[in-house]
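Let me give you the structure first, and then I'll get to my questions.
In this view, the complex is presented without one of its protein chains, the others remaining in place.
For reference, chains read A and B in written order, and residue numbers begin at 1 within each chain.
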Amino acid sequence: MNITSIFIQTVIGGIGIGSLYALVALGYSMTFRSMGLVNFAQGSIYMVGTYFGIIWYRGMVMGLHVPYAAAFLIGLLCNALLGILLERIFRPLAKLDLMFMLLATIGLGFILDNLFTIIFGAEGFAVDSPLSSTPWNIYGIRVLPQMALLIGVSALLMIGNQLFLSKTKLGMAMRASAVDFEIARTMGIPTNRMNALALSVGCMMSAAAGILAAPIVYVAPSMGAAVGLKGFAAAILGGLGSIPGAIAGGLVFGVLEALSAGFISSQWTKAIAFIVMVVVLMVKPSGIVGEITIEKV
Amino acid sequence: MKNKSSILKWIFIGAVVCLLLVFPAIAKSRYQVHIVNNIGIWILLSLGLNIAMGYGGQFNLALGALWGVGAYTAALLQTRLGVPFWINLPLSIISAAIMAAFVGLPSFKVRSHYLAIVTIGLGEVINLFLVNQDELTGGALGINRIKPPSLFGFPINTDERFYYLILIMVILGYLIGRQIVSHRIGRAFRALRDDFQAARAMGVNTGYYQILAFAISGAYAGAAGALFAQWNSYISPDIFEFKSALIVLTMILVGGIGNLPGSVVGTVLLLVLNEYLRVFERWQLVGYGIAIIVVVLFLPGGVVQLAGKFEDFRQRWLARLTKGKSNVEEQRNVP
Partner (left out) sequence: MFLEIDQLTMQFGGLVAVNNVSINIKKGEIHGLIGPNGSGKTTIFNVLSGYYKPTGGKVSFEGRVISDLPAHQITAAGFARTFQSMRLFKSMTVLENLLVGMGHHAKVGLFQEIFDPVAVHREEQKFIEKAMELLDLLEVADFANELATSLPYGHQRRVEMARALATDPKVILLDEPAAGLNEIETESLRKTLTKIRDLGVTIFLVEHDMKLVMGICEIISVLDYGKKIAEGTGPAIRKNPVVIEAYLGKEDDQ
């Protein structure tokens, strides 16, 4: 085991966790882009989506043991519905003072976190991978099959999302609605439904992230807080509102975190990753991929 | 010319003051006094946050961690060096205020939602420090056996005695807060919040006032921290987690954000409700989350907004009684 293979392993782990962050960051960016608000409950939505899927896989519902793939789809579906519900809740919020908007989403996250703690208990559980738990050995580099699944499916989802947005009529309508609400409206695009769609997609992505990562990460109602914060940091890193930015930001963040945990100290990874975000915000608020907007006086 | 409602107001205030002064004697149990003491400490936190956020528009969600900074400063000074409370208190205030100023530095470059997340994160970093620096802070186990204050040898070690100390601090805190928000600083803060660019055009040194807002909230948190440490005699990092900042936030939202008496009202309301409802902590927190959303959507001005509507009604009711013209117009006074 030489330093190179450890390094590559760490980076792959980073890409894995980064895919998680990227999917969550997508949620933030899509909500921001379409409704102009930052959804601080995104981390909680990630947690909720994970539970929606995993409880079936683990046989926690009436003892039914549902295959992983099916549980995955159920989780996605539930979160998609959640997204539609959220759009209804967010609609009045989007018109309010920024402060109130933020506080309401923080409150929402709080409700979800604590509600799920009441239902499922504060203790979490470990989830078995549907694939083998012995790592593959590729030229001396060990990769968990679940990690490969996480990276693979995440990539598929992100590519799929990108294609959806740029190639399909519905996707383009969504983008138009995000760019200019009023104009889209006059063109007959049902903007509220577009927003609901954007939110649904964002929530689905978060659920996917959680369910895919569940066998690797521990599942507990408190998992949303840390991931939510980091996902947001990743979204900012890439430029809030930018889809490719969210992906780039997430991956970079994940790799940074893995490297610092592997080579520095795991206790401070949270702080380090976070300080990186603060620095980025202060130096280039538009993120690495984002656009520059001029503030009109 | 004193009009009727002004006299009524003073009678009301007088009654409240008398009540406050004799409370420990008329309280039903020691436990009640304990609860009220707890409320007092949270009122200090609410006052501080409301000044920074409600008036100044600065998101200081690191408030919980700053409270911790104040508490740990006092606790360490007391347990390691035997420093008396009366010196710990100003030191806690200063250390928390300085830390708050650092937390506020990003506010120069960073807007509302980013600022919120930055302050949450910085609060977490501070908490991480408190948990990890075992040797200094006692780590996750915290610090215990913190001695209570004493005044010229007279120990303030019962809830009844603490009550008066806390009462004085809260009254001072409120009066100072009122002085701050009613004059130049308060106006500068509100200008910051109403229209940042216009404030700059009017000569308001926005950077200075932003940091000041943070520092002031830090000072209040520091005072609350020192008090808490020497009252509770035990502190640990989990008390000062983000959750506590959120609770304070709920208190000022429910009471009336941007309204100083609202901080008191919201704090008292929520903590008293807590006691009466006696639900599990988790449900309390869910309740707080719901309260935030309800307030934001339906009553952004908080409970105080309700009282405002009531005030008008009460005025008109009085006017009808006295058969004079309505006092509503005459109530307007120069700010």
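Here is the rule we go by: a residue touches a chain if its C-beta (ideal position, glycine included) is under 8 Å from a C-beta of that chain, and two chains touch if they have at least 3 such contacts.
Source: prediction; values computed, not measured.
Considering the whole complex, the residue from B:18, B:202 or B:272 that touches the absent chain is B:202.
In the complete complex, the residue from B:188, B:247 or B:264 that touches the missing chain is B:188. Hidden from this view is one chain, which touches chain B at 176, 179-180, 183-185, 187-188, 190-191, 193-195, 197-207, 212, 258, 332-335.
By our rule, only the chains that are shown with their structure count from here on.
Averaged C-alpha coordinates put the centre of chain A at 35 Å from the centre of chain B. Those residues of chain B whose C-beta lies close enough to touch chain A in the complex are 53, 57, 59, 106, 109-110, 112-114, 116-118, 120-122, 124-125, 128, 132, 197, 246, 249-250, 253, 257, 280, 282-283, 285-286, 288-293, 296-297, 300. Interface of chain A with chain B (complex): residues 38, 40, 92-93, 96-104, 106-111, 114-115, 117-118, 229, 232-233, 236, 267-268, 270-271, 274-275, 277-278, 281-282, 285, 297.
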